[in-house]
Structure formats: C-alpha cells, structure tokens
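Everything on this sheet refers to the single structure shown next.
Heads up, one of the protein chains got dropped from this complex, but the rest are sitting where they should.
Moving on to subunit A:
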Amino acid sequence: MSEQIDTGRAFLAMLRRDLTLAYRHRGELANPLLFFVIVVTLFPLGVSPEAGLLARIGAGVIWVAALLAAMLSLDSIFRSDFDDGALEQMLLSPHPLSMLVLAKVAAHWLVTGVPLLVMAPLLGVLMRLPGEALGALVATLALGTPVLSLIGAIGVALTVGLRRGGVLVSLLVLPLYIPVLIFAASAVEAAAAGVPVTGQLYFLGALLALALSLAPFAAAAALRVSLS
C-alpha cells in the first residue's frame, strides 16, 4: 500500500461504500420496514381492534415488531461481504477492524433503523397511542435501534461462517435485546400515563454508550474467529 489512509477516512469510506451498496439494492431496503408495518398490523386483527386495549399494548407491540424487523435485516451486515471475500480483505487492512465494523453497523442503522423511526409515529397513531406517547416512542427508538444494530452485529459476526445462521442469530441475539425492550416499552408507557420518562431515556442512553464502546470490539473478535 503506497498511500497511507488514516482511520477516520477509512471509516467514512466504508460507511459511504455500504450506503452506496444499500442504495443500489433499493428493493431489499424496504423489506424490513414492510415487515415491521405488517407485524404491527397483525395485532389489531389477531388480538382485538378495541381502542383501549390497543393503546395499552401498543408500545410493546411496536417495540417487539421493531426488534424482529431489526433482526431480520441483521444478516445483511456481513453476509454479502463474507460471500464475495470482501470481509477477508477488511481483516487484512491496516485499520482497526473494530472501526470498520462500527462503520458497517452505522450504515446498517442508517438504512434499517432510521426508516423505522420515521414510520413509528404513524404506527403509534394506528395503535391508538395517546399523543404524548408518540414523542417518547420516537425518542426510545432513536436511542434503542442503534443498540439493536450493535448487539446484532456481534451475533451475525459469530454466525457468518455458517451455512444456516438465520435461526441461530435470533437465539443468540434476542436475550441480549431484552433490556432495551424493557426500558423502551416502560418509557412509552410512562409517557402515555403522563409521567416523566427521563429516567428510562437515560438508561437507554447508557445502554447505547455501553454498546457503542464494547460491541465493535466483540464483533471484530467474533469476525476473526468466524473467518479463521
């Protein structure tokens, strides 16, 4: 390598590359989002369309659907790069693998997490959530979905070398998602009841900080194991 590139620029290059790749496959981009909307739609049909009940379970339903949608899209973080060998090149690059992983996770969140954020208020209205809860819903999703992508990256990195990692990823990742689900759902519930939600939001923020600082290293270590 004749030209030295610093890690920050490598990070941005990786981010731009992944976003471009996602943009070239626009059709697949919509799938997790559609899945999210459809799962939420199933609840009024399957449980009851009664407004009071929907308002009570709405926050939890939207969050569980977000969890499942995030999980569905996880495979795309590393799969295609693993299949065409790009992942091995990343392992060989002089930049810290954890930074490259972080860039890939950031790209994944931008293309899968952010659309959920945008769609969530609409689903909140469909689930008859009170107006005060909608802000809390968006705030918890904004803090929580990056955590989902970060933790999910560890699970995918561990299973990327396997032929059928799909079900296994959910088994590995879902237990780790539970704290996010608990704090987020309780924040939305509290907001609907008119109680301040700063406590839960701080916790989600703390989880995000923890995941941001540790998950890239765990995912990088997992990738090295998977590709060895």
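What we mean here is this: a residue touches a chain if its C-beta (ideal position, glycine included) is under 8 Å from a C-beta of that chain, and two chains touch if they have at least 3 such contacts; residues count from 1.
The criterion applied here is as follows: contacts and distances are computed from a predicted model.
Chemist: Unshown chain, UniProt name, "cytochrome-c oxidase", "Heme exporter protein C", "Sulfurtransferase" or "MFS family permease"?
Modeler: Looking only at the record, the undisplayed chain corresponds to "Heme exporter protein C".
Chemist: Which is it among A:V39, A:L54, A:L148 or A:L207 that touches the chain not included here?
Modeler: A:L207
Chemist: If the hidden chain were put back, which of A:M99, A:L117 or A:A221 would touch it?
Modeler: Spelled out, the listed residue whose C-beta touches the missing chain is A:A221.
Chemist: If the missing chain were put back, which residues of subunit A would it touch?
Modeler: 151, 154, 158-159, 161-162, 165, 168, 171-172, 174-176, 178-179, 182-183, 186, 203, 207, 210, 214, 218, 221-222, 225-226, 228
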